[in-house]
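Removed from the display is one protein chain of the complex; every other protein chain stays in position.
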Amino acid sequence: MNQTNTVEEIVSQPYKYGFVTDIETEKIPKGLNKEVIRLISNKKKEPEFLLNFRLRAYDQWLKMEEPDWSGLSYTKIDYQDLVYYAAPKKDIKKQSLDEVDPKLLDTFEKLGIPLSEQKRLTNVAVDAVFDSVSIATTYKEKLAEHGVIFCSISEAVSKYPELIEKYLGTVVPINDNFFAALNSAVFSDGSFVFIPKNVNCPMELSSYFRINSGDTGQFERTLIIAEEFSSVSYLEGCTAPMFDTNTLHAAVVELVALDQAAIKYSTVQNWYAGNEKGVGGIYNFVTKRGECRGRRSKISWSQVETGSAITWKYPSCILQGDESIGEFYSIALTNNLQKADTGTKMIHIGKNTKSKIVSKGISAGKSKNSYRGLVSISPNAVGSRNYSQCDSMLIGDEAAANTYPYIQSKQPQSNIEHEASTCRISEDQLFYLQSRGIDFEEAVSMIISGFCSDVFNELPMEFASEADKLLALKLEGSVG
Amino acid sequence: MKSSAFCRNWLKSLPPTQGDLQKEQVFGRKRLLEKGIPSPEDEAWRLSNLNRLNEFFALPLTIKERSNHHFPEQEKSIKRLILNTNKCILEDILPEGITKLSNREIEENIGNIIKTCNIKNDLAVSINQAASSDLLALRINQNVTQSLEIIIPSVQQQMISTRVIIILEKGARLDLLEVILGNNQSAQNHLIEIKLEANAELNHELISFGQGKQASSLSTLAVEQSPQSKYSLNSLHQGWHYARFEPRIIQTQGDASTTIKSLQVTSAKEQIATHSLVRFEGPNGRLDQLQKAVATDSSHSIFNGSIDVPKKAQKTEAAQLSKNLILSKRARIDTKPELEIVADDVRCTHGATVSQLQEEELFYLLSRGINKEAANSLLLQGYYDDIISNFSKNAQRWNFIEKLIKATNK
Partner (left out) sequence: MNLSNSEILLSIEDLHASVEDKKILYGVNLIVREGEIHAIMGPNGSGKSTLSKIIAGHPSYKVISGSIKFKGINILELEPEKRARIGIFLGFQYPVEIPGVSNLEFLRVSTNSRRNELGKSELDTFEFEELVTESLKIVEMDPAFLERSVNEGFSGGEKKRNEILQMALLDPLVAILDETDSGLDIDALRVVASGITKLSNPNSATILITHYQRLLNEVTPDFVHIMANGKIIKTGNKELAMDIEKSGYELINKRTKKKEVAK
């Protein structure tokens, strides 16, 4: 028996969210220039400050060069060949769910995210984003009772412009990087969360992103603000149909935590990864960053990355407030010709700040899975600590696992500890499970889940089993 | 570009190309003219103090002078070679079993190890090729066991460029102690190429002390290991205003064993960097690497450690650990392991820590009545111990423990 081959077969599994919803969409013509930006802004009836924000970002973007990361080669994107705005044609701003096109509701139901009152998930409020537009948000009223704002960012722009003006672009500046600048210029929609002082958000908040059009770039923008002594847990899920062209997804997520606030941000990313020959799939170039502005604030990222042709993503924490805490828990599974370059940056600025990184990479097929991290302790960050652990598991002799943990310290009273290992599924572990009657496939998936358990434990309850299933699905070889 | 100007002027100041190494000189000078000096965008040089690199080129190349260093007395049984002019030691009598390579053999071998190690475009290598006018090329004959000492003292206000090739034939064993010493306002560039044939074993000790004001060093170590060979490096780097050490070790068919134990200690405004690379070109290779650094005052310590395990290197076992102490508020430590692994049946681990001396340990000693300075010194000694305890008696004559403690216990 060739163990490697069999494990590889198990890891390969057809994508089950690849369908396209047949719905009339309104798209603006392809191409990008100031007129297009004005058009987008106009369509969304945005205030002047936001149009200016976009235009400034566009100017910056023009001056920037598309990054050329080592080891991440991809067919260059023709930015004039993309559509920068697409939305279901029928009027999108609905007062109630009953008015939403049933096709859209069906789509989300098929994806396991029922929105209707009877079926919706209890204890999770969902913002469903279809192509560039948020189509529905559940439990809005209940949240409003607690003063929590959870809506699409377009809605927030019109209802709470002062919050947007105050916070947008303050964590990820418009010129932060090429894709962030592009996003700032053309972002279409996304989610907005505001948790007022002293409120613990009564339920999980969740956005579900669905790309439907093939030639449309995806530029969501998410902004989450947790005021003093508040807390929130936010989940993000993503899927896309199978197209044989590459779709660009360049989102920006900004988190702000004030004094003693806590934000937990979890992602299960399952964008279409392309086929086994590497044709098609999403380019996932995302900028995610959280700022612990307040004392004792806490931001925790957890992510399960299984999709996309190329992922380039480093959810980061700027630990500005004294005694603030940053965490990053990640599982990245790559197969076929997928490339994932992911990791985190923990920037310790405040005193006694702490960070923890746990990263598990699994690479199969001819894929390439890299952990790239930065832990930086600045001279003022007295008493800061970091602990990182990154483990890689390789399946098959053509998969690559790279680890680039970069550590920089300018503070004697701080501690940084980093551990990493690379291994493959141990034959002895497999045999032990098999000799107890557990079949090969199940044994493999048990060991991989076990390998990832440190991260699963950090996912919200509702999500953990979902993520485990997703991983198991990828591993099981059975078509769902 | 300003930086290139430094380099061009330096190139102009060099004597005309000549002698046995003429081809190399032509090649190195051409390369430097074309490529110039790296810029800060160049990832491998990003953290390097490029001003100091430019200063490196400001010093004229030594031609003949001998300097008056005072060296510890030598062990009688061990041959000591001193390389400090570019015309070195031709007159020395070599110990039994060690022979000089003939001109023809040099011709045959030169450049091979550099090529295997893929460093022919490296800056430090090009500088060495451009400047070196002589070469110490030795062979340790089959199954011979020998010891050797090579001392490279820098010359005040000058630059020296030295190059050594050592080939260990099948089953040969060598204990090699290399000592590189700085001087006031000195620059030294050293390239050592080593080839270990099957079953050969090299125990390589390297003591690299800046001593003197504004001493700088660029040194490259290229090692080619055949199957079943053993290479072990114990190295110390301290006291350089600017130093960059680049060990490149290739196991050409895997199945060899490599050990690296390295300590670098920086104080004042020094910057010392180690950029190591170990690549396995075949299965069953072993690596055990421990890299320790201590930084105090306003100094800057850099470590970049690549480990490359391609597909053909199944069953590789590699472990790398980078342990760092940062002792002052203005000091800085950068450490970056880089692991690239494509083979699946491998066991690779790496780790990195940055911390200060442990308070509890310090407290424990203080509570036993030991004063702070002595306690610190004890703890530092303990910290240095897993590197320096590996050094031979012969190397210990260089009294480095004292130096290291003095540099860091303030």
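All chains are identified by letter, namely A and B, in their written order; residue positions are counted from 1 within each chain.
Methods note: a residue touches a chain if its C-beta (ideal position, glycine included) is under 8 Å from a C-beta of that chain, and two chains touch if they have at least 3 such contacts.
Keep in mind that what you see is a predicted model, and the values were worked out from it rather than measured.
Engineer: Indicate each shown chain that the hidden chain touches within the full complex.
Structural biologist: Taken over the complete structure, the missing chain's partners among displayed chains are A.
Engineer: One chain isn't shown here. Among A:E228, A:D397, A:E417 or A:E442, which residue touches it?
Structural biologist: A:E442
Engineer: Extract the touching residues of subunit A with respect to the undisplayed chain.
Structural biologist: Touch set of subunit A with respect to the missing chain: 1, 3, 426-429, 431-440, 442-443, 446-447, 449-454.
Methods note: only the chains that are shown with their structure count from here on.
Engineer: Indicate the whole-number Å distance between the mean C-alpha point of subunit A and the mean C-alpha point of subunit B.
Structural biologist: 44
Engineer: Once bound in the complex, which stretches of subunit B touch subunit A?
Structural biologist: Result: residues 43, 311, 314, 324, 326-356 of subunit B touch subunit A.
Engineer: Under the touch definition given earlier, write down the residues of subunit A that touch subunit B in their complex.
Structural biologist: Interface residues on subunit A, with respect to subunit B: 4, 70, 377, 379, 392, 394-424.
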